[in-house]
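As you look at this complex, bear in mind that one protein chain is not there, while each of the others sits in place.
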Amino acid sequence: MFAYILKRILYAIPILIGVNLITFMLFFMVNTPDDMARAQLGAKQVTPQMIEAWKADKGYDKALFLNKEAKGLEKVTDTLFVQESMKLFSFDFGYSDANRNIGAEIKERMGPSLAIALPTFMIALITNISLALLLVLFRGSALDTSMMIVAVMIMSVSGLFYIIAGQVLFSKMWHWVPISGYEPGWGGIKFIILPILIGVFAGIGSGVRWYRSIFLEQINQDYVRTARAKGLSELKVLFVHVLRNGMLPILTGVVVVIPTLFMGSLIMESFFGIPGLGSYTIDAINSQDFAIVKAMVFLGSVLYIIGLILTDISYTLFDPRVKL
Amino acid sequence: MKMIILKVFLFMMILEPLPADVWNNPHDSEKIATQTLFSAFSMPPKRLDPVVSYNANEWAIIGQIYEPPLQYNYLKRPYALEALTLKEMPALTYYDLEGRLVDENDAHIAFSEYRLRLREDVKYQDHPAFVKDANGTLFYGKLSEEALENIQTLDDFEKQATRHLTASDYAYAIKRMAVRQNHSPILDNMAEYIVGLKAFSQNITKIAEEKKRTKEVLDLRAYNIAGVKVLSDHTLSIRIKGKYPQFIYWLSMYFFSPIPWEADLFYQQKGMKGKNLTWNWSPVGTGAYYLVKNDPSREMVLKANPNFHDERYPSLNEEERNSSNIPRELLSDAGKKLPFIKEVIYTLEKESIPLWNKFLQGYYDASGISSEAFDQAVQISASGTMDLSSEMSQKGIVLKGSVQPSIFYMAFNMEDPVVGGYSESAKKLRQAISIAQNQEEYISIFMNERGIAAQGPIAPGIFGHLDGEKGTDKVVYEWKSGKRVRKSIEVAKRLLAEAGYPEGISMKTGKQLKLHYDATATGPDDRALMDWRRKQFAKLGIQLVIRSTDYNRFQDKVRKAKVQIFSWGWNADYPDPENFLFLLYGGNAVVNTNGAGINSSNYQNPEFDKLFDEIKIMSNSPQRQEKIQKMLTLVREDAPWVWGFHPKSLALTHLWFKNVFPNAMANNTLKYKRIDAKLRVEKQKEWNQPVLLPLVLFVLLLVLSGYFLHKLYLNRQKAVIKQER
Amino acid sequence: MSPLLSVKDLSLRVGEESLLSSVNFEIHESEIFALVGESGSGKSLTSLAIMRLLPDAISVSSGDIRFKNRSLFALPESQMQKVRGRSIAMIFQEPMSALNPVMRVGEQVAEAIRVHLDIKKEEIKDKVISLFEEVALKEPEERYNWYPHQLSGGQKQRVMIAIALACEPDLLIADEPTTALDVTIQAQVLTLLKKIREKRKLSILFITHDMAIVGQMADRVAVMRNGEIVEQAACETFFTHPKHPYTQMLLRDAIFQKEKEEMSKASEPLLVVKNLKVYFPIKKGLFQRTVGYVKAVDGVTLSIGKGKTLALVGESGSGKSTIGQAILSLVDITEGRVIFEDQNLAHLAQRALKPYRQKIQVVFQDPFSALNPRMTIGNIILEGMVSLGIGPKEKTLQDSYIKEILLKVELEAEHMHRYPHEFSGGQRQRIGIARALAVKPELIICDEPTSALDVSVRSQVLHLLQKLQRESGVSYLFITHDLSIVPMIADEVAVMKEGKIVEQGLVEDVMGNPQHSYTQQLLEAAPKLPNLGLTPEDVYNTKE
Partner (left out) sequence: MIMLTLLWTDIMVWILIFALIAWGWVISRSPQVKKQWHTIFKSSIAMASATVLLFYLFFTLLDSVHLRLAKTSPGQNTEQQYSEMLSLLDIIFSHNIKNTERTYSAPFATHEYVKSIVIDENGLTTQKHLPLKYVSKDDDLLSKSIVALAVGFVLSLFLILIHLFWRKGRGAFVAMKKVLKGEADLPWRTAYLTLTFLVMTFTWLYILSYSYHVLGTDKVGGDVLYHSLKSIRTGVLIGILTTLIMLPVAVILGVSAGLFGGWVDDVIQYLYTTLSSIPGVLLIAAGVLVMQVTMDNNPTWFETTLERSDLRLLFLIVILGVTSWTGLARLLRAETLKISQIEFVTAAKAFGVGKWTIIRRHIIPNLMHIILISVVLDFSGLVLAEAVLSYVGVGVDPTMHSWGNMINQARLEMAREPMVWWSLFSAFIFMFILVLAANLFSDRIQKVLDPRNDT
């Protein structure tokens, strides 16, 4: 097990280098250091002297991949790419172009992101699974058919509509919750109810359909027939046998997502003014803050890889047949 | 049935603990009942360091914290400066090259000197940097990294202290400006005027570089600028090259805010930057407020500075009161000690929609009016003035409007072979386009009438701007029966034909004239805007190709004069025509200054430039007015810009928000304002009663479907196998 | 005495299609009632109907099932749940999939007890363990916490039986309980079931396709065909005096008739395998180091004569299929030689191998996966011909060649335009044979070609293979786990166990007088047909 995890971590390193390379190339192709300087200095009058001073200040005056002036190995190492990547690998994200410590910022913003993403994820999982089980229980009935059509309809609406409609109805017209905002702690529940509800609802269509098909696949298995032959009620068959076996394929899709919950939801956070990592990322894209985007891409990849490893580990926990 | 009862009971349980009042209050409900102002910011201010800050949203914060020597009077119109930390307005004396005192109108003026006498009762906010031990050395001057370990914010320092403001703090600020690494946007400008600043800057920049390399602290007290002299603890003199009357305005800007050396050294300590303890994030000032919390991701909190010096609400004498239309209630607090509001909470609101809705719900005390919300908020009354819609006025909302000292214009690149140049045909082409751009329609569609069509570069309220026929651009408009009327499109077409493009077809090539318009169009609203723009050109038969990019690249193109037609704007730094006309001064042209200049249309007219040099050093007088009008006639003829419009800012405030008086020049207006907290609490409750019916219906639906499902399952459990025969 | 269970006039249908029509039978107390039939005959449906576990799509068009004089069909579902597992229990064919893979086996037994019996929590475990003891599961306490995948097939079936017995039912339905098991295990399970019947006096509805097992187990027998019971009789009379022609045919196909009248004498070897070893590396750890090998084939030597058939017999996992693949160069040979016509095929390059690909062909076990579902039969047969350059090149000639081949394997010429899914298992197996035959091979490796087929179809395919051998003198390497068919098809036999050949020789020698204990064990375990008292070797011996 330990050796396996170690192996996976070692395997992750070339992937992360590749990720870095891609982002680095993309962003320096788009964003010459001059651009960054101008965006950051952002004043009414930006003189060339100011730009030069800024670049030197930030260390963006180095060569990208190959420093022709340096000697020996430094040709490669004394470059922007290697320097910046090395920092990332030690989780030193450096400073944003607004001169704030990105690492500290990420730490601070993970909370709000999780406050939305985690409950959304959990509630959605529970609702979707229970609804799916319900449909499987009444499979083939009119209820099943009509709910499946409703599910397809729910799927066919862009998430943006749900958010707009939710805000107009719940906040603007009915005064149930604040329109947007965030507050840490229990007092903040009023802010996160609506985004969570919308997040859950928007995902219900595809979620229920997916889980339903998984459970239906299970319900045709032989062991379910065995369980019925034991005299178990249909509810017990579903909750004890089908659910437990259905959880295995669900795990593959679900566990990989858990770490990326930290990244937050781009759209939701910016609509509801949640100061999480999602809105951080959007702002960074819009203001072309290379340092933040790079950090977020790196973080996203790391979390994704962690998710993959967790998926494997969770299999060993939940599926007795799998051993690492 | 049992289940239903159970569920209804559960429902009651859930409802019970909910607050009896409102559910959707986004703020701390206790603070609503106190002198706390709730406001919003859409972009987190990135730099609160007065040496670099040059943005309206940054100034809105640091304006309350820092105090430059001068400020604009809150109530007086036209805008007038008054002393803030000074005992009186600076004394101005003139010297010739030999250093002899000379008269104001003397031809030999080589220097002018401003002498600033500071008030003695001005103190800084409490800050750990000021704490000294018994020996008088800084207590937190040499913090080790371990000591910083548990420090996250300034509050984590046990001790705090204050000290009096001294003249050397202002000198220190100018020295900081000179350090290139601090990226001051006005350094290059000021170096032209302040004696010795240029040389000092070059010198200190090298020193700073060296110190950075050796990781030493840069203490600017050790260096001095020739033209900036600290005469005593509370007296400072600044020497200016030649005559530069506008300098006095600069003294009201935050670049000239006092910087205590203790804090500068404090923030330079290792490890501070990692904790976001920097000038950019933790300002130290003498103002009415100090920054308690700066979380750019969520909120910023200002609190009233207990050390704030004695400042009183301004009063006006009878004459002033009568000359300007100042509402009486603005004067009711006259003479009372400032500030009134004890705490300000700025919340991040990136989207305009939630902001507007929260304002309507009473959760923000003031709001601007986005164009979407305009016709909801504003009606035009019979007398032609803008007024609140009945819905708004029923809520007790108050409308405040003022024309901004700004201009948005569409510029031609005068270096461009097609639209540029000073030939008759090029002029006529530009004039034709100018006529075709129907600014009035633009203002109506995109600005909801919140703006006035510009007749020249100078904004209303600024010396040099004239109303009526005299202030009308005769190239584009006609004066008809007491009104300005845009010339008809036929006139434009004629001009275009005379320019060599009949019906938009070039006589030379026989092809349709195709022009390129650079824009920073990325938002959702921009498509309509671009469509409109294209239509204006299409009226002349000209095809407009729009090249939209992000703002960065757009700036870059303008700097390199790689544009043909583009739109831009200017927001005045100070209420003087020079601050507008220099946008067209040949010496500031981008092509002449290697991209550094402010004249992005590259307009160069020797006659205009000569007049500019003259008016620049004149004080306001009929002579100055005459010269300015001459200059305006010149640029209207050459038409390097399509004048565009001056935006009108409209602000809405709730009834409980008092003493609000728009002042386009002043930023530190928070201290004058007051809140009627009791009224606020009442109104918020009244406006935000939750609508319960849908909730009840929803729960009922849940209960019913639960019951239905239960029934369905029971039926299945009862199932027997039916035979078909 | 009234019967324990009576099925009266039971008819099932799905849509318009009738699945069962008027099935009638009765089961008395402590009786083993065998329901026999080939796949699709409706025997499993009958059992599911008794349990009321029929899929939703199937509806009852008529009939009733009475259990202890109560109509099961009239019970509400909630009452029926109390019958299942408590009064009527069931065990299924596939022990691999019939147990919940993520639940401890002890729990799965305990669950059944918990549903029906009011027993204290602490006692349940004891009860489960005693049940495990009863079904002869070794180390029952330890096994309680095991998961199904940790158990062997036989052990799983024992757990299934324990579940079924947990609530002391009156009737046990055993639906092909041993079909998926190896012969030796099968014998053990059958013995166990019989023992339990003796001890508990319970009735068993035994469903199977295997006549030999019927003879061994049943008190009374019913034969089903196409949803109808064609014959019902007591066991003894059933075997001695089968009445219905279908029953007669079934018995005939189950008892083997040696068609090879004349044993040709030993011929020169066509293929010689010498000391063949096929090892699969086991990779482990950080850098995927090879830490050991699975010795799938561990030093096998055998030879096949021209026009002869060598049967390779062994239980699952013995490595017999790997030998076939090694001969075809489809797996890497670790050591040893495969000599075909004086040429060592081991480690030969693909290009050099090509001529031999034509001479050695293969027929697979699963007729469903052996044919590409997206190709017509004609194209499937044509593919090999084109690839190896056999047969005519012109389209019309090719077509007639294919038709000829199809006729040869007793299919129709027009079948060449159809797709595999339109054919039954036996027909598909013929297509597979036709495909191999089309390239005129000298050796065909038959990898369990009949194990997925019904008895009657099996005998047809075997006959076909024999006919083809007679006609073209092709040799067979016949890989099988089923000892019973060996005498019918093979000249020589090799018995494999754990990658090694334990006994090898002429069929009559090995089967008639097995030397190795494993061979003896295999022969012992094979179910014997009762009436004649014949086992396969007996068949052979009597013929001699």
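Think of it as A, B and C in the order they're written, each chain with its own count starting at 1.
By our rule, a contact is a pair of C-beta atoms (placed from the backbone, for glycine too) under 8 Å apart; a residue touches a chain by one contact, two chains touch by 3 or more.
In this text the structure is predicted, and so the values were computed from the model without any measurement.
Considering the whole complex, the hidden chain is in touch with A, B, C. Within the set A:Ile15, A:Val82 or A:Ile313, the residue that contacts the chain not displayed is A:Ile15. In the complete assembly, the contact with the undisplayed chain comes from B:Met530, out of B:Ile248, B:Met530 or B:Leu634.
Contact with the chain that does not appear here is found for just one residue of C:Lys121, C:Lys199, C:Arg374 or C:Lys395, C:Arg374.
Residue C:Leu388 is the one among C:Met103, C:Leu388 or C:Leu477 that touches the chain not shown. Mapped onto subunit C, the interface with the missing chain covers residues 328, 330, 350, 353-354, 357, 360-362, 364-366, 369-375, 380, 383-384, 387-388, 419, 432, 435, 439. Listed by residue number, the positions of subunit B touching the unshown chain are 352-353, 356-357, 370, 372-373, 375-376, 379-384, 391, 444-445, 449, 502-503, 505, 507, 510-512, 514, 516, 521-528, 530-532, 534, 543, 545-550, 553. Touching residues on subunit A toward the chain that is not drawn are 14-15, 18-19, 22-23, 26-27, 29-31, 152-153, 155-161, 164, 168, 217, 220, 260, 263, 266-267, 281-282, 285-286, 288, 293, 296-297, 300-301, 304-305.
Going forward, only the chains that are shown with their structure count from here on.
If each chain is reduced to the average of its C-alpha atoms, the one that sits nearest the average of all protein C-alpha atoms is A.
Separation between the centroids of subunit B and subunit C, computed from CA atoms only, is 85 Å. Taking each chain's centre as the average of its CA atoms, subunit A and subunit C sit 50 Å apart.
Put simply, the C-alpha centre of subunit A and that of subunit B have 36 angstrom between them. Looking at subunit A, residues 233 sit in touch with two or more other chains.
Touching of two or more other chains is recorded for residues 716-717 of subunit B. By the touch criterion given at the top, residues 716-725 of subunit B touch subunit C in their complex. Those residues of subunit C that touch subunit A in the complex are listed here as 51, 53, 56, 78, 81-86, 89-90, 92, 94, 97-103, 108, 111-112, 115-116, 147, 149-150, 160, 163, 167, 285-286. Of all residues in subunit A, only 34-35, 38-50, 53-54, 57, 95, 98-101, 104-105, 108-109, 112, 134, 137-138, 141, 143, 167, 169, 171-183, 190-191, 233-235, 270-271, 273, 275, 279-280, 288 touch subunit B in the complex they form.
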